[in-house]
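Incomplete set of chains, arranged as in the complex.
Chain nomenclature is as follows: A and B, assigned in order of appearance, with residue numbering initiated at 1 for each chain independently.
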């Protein structure tokens, strides 16, 4: 055999592909008995995208032996556009076949399937060292997206300053300078909360256009987690529904002040 | 006099014009005591568009003697954009006048009218031979539109294969090959049903971009009827609300396999 995996909700992979498509072009989906994973630099080799879709995220999952399936993300997006909102999805790959088959099935007896030709993609496996972030911030993913989009209008570089009082986003540009300050807050819905764990205050600056692209993953999860450290890459992490299904993570190196 | 016709719902003609505008440029509306009809090749002379708006579709209908009113579809679309969602529409043409008048009236005492200059369009009357299709399929018009749009992403040619088991849409392209299979199904709402009448299995291929344009007529009717025969043009038929008001039909010659 090879790989046979069934997602109850095709829309989960659809959101993942949508979130990756502005950053990555061709990527390897590494399949093993643990699930599917992707590690890829973005096209400009500045940011790192890391997907983990655990075996437990699937209704059924069989993978005889590890295999890397090279796909173009835009093609994957096109295929997953065929799915209806409540379709399930089967992903099948026979050992040594040069296609991977996606089959989506709705409640209405409509079956759509696609044989996608696989690509040979040079694999560049990167070890992501486990980081102990000085600051970990959780906030609503829609709010993070709005902040990135709004501030993108005014400049190209975003400064983040985190302390126990709050998380401050600052942009400087030709028109002037702007700030958004988020303070820790409780909320009825967990995803509306803003939570800050600060071992040490951190200030760092990042290229805004990557952050805008990362923040497009908002449909994946109601909240987003940021990890900050001095001179460390920024972590932007979205759980897939619940963290035990996996996650989509982005890493971005800070800009060094001249 | 000449022509005087009143539609209870201006939106019906609006949807018809919207459905024709990506296929036809200038067409003759042939008016007779039986109603309004259009027969026109599409701009590239590959597909045929056939509209019948029966006299019974109108709240009032008078037509003294047959007349052909040549109009540009884009102009008609602009005029009908003036109508509100619940407006009624009067169409008037005085014999020998070079304008046709459209008057829409809402419930709110707002009256909009437009005198559209008529065009001389060479009429190319085509006899459409009554076909006895080997396969007649009915399905939700929105589903047909989604299938055409989705598969258009992968290739230019669509193969349809109909048998008693179901109707299969297949596309082959650079990325791979895809299929959508619809099986006959019952549904609470008649327009959600998929029904197949198969006298003989048929397989034929068609240019997808025409099908995508035909399928834009979906707002006209909840369901669409496809007629297929070996070596016969494909029929794509939308009733206007109910079939006794008339219909909008598209015909497309199959692609011959090389």
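Going forward, contacts are C-beta pairs under 8 Å (C-beta built on N, C-alpha and C of every residue); 3 or more make two chains touch, one makes a residue touch a chain.
Owing to the predicted nature of the structure, the values given are computational and were not obtained by experimental measurement.
Oligomeric state of the entire complex in this file, given as copies of the one sequence with 2 shown: 3.
To be clear about the criterion, only the chains that are shown with their structure count from here on.
By the touch criterion stated above, chain B contacts chain A in their complex at residues 143, 150, 153-154, 174-183, 185, 192, 194. Considering their complex, residues 72, 75, 78-79, 81-82, 99, 108-117 of chain A touch chain B.
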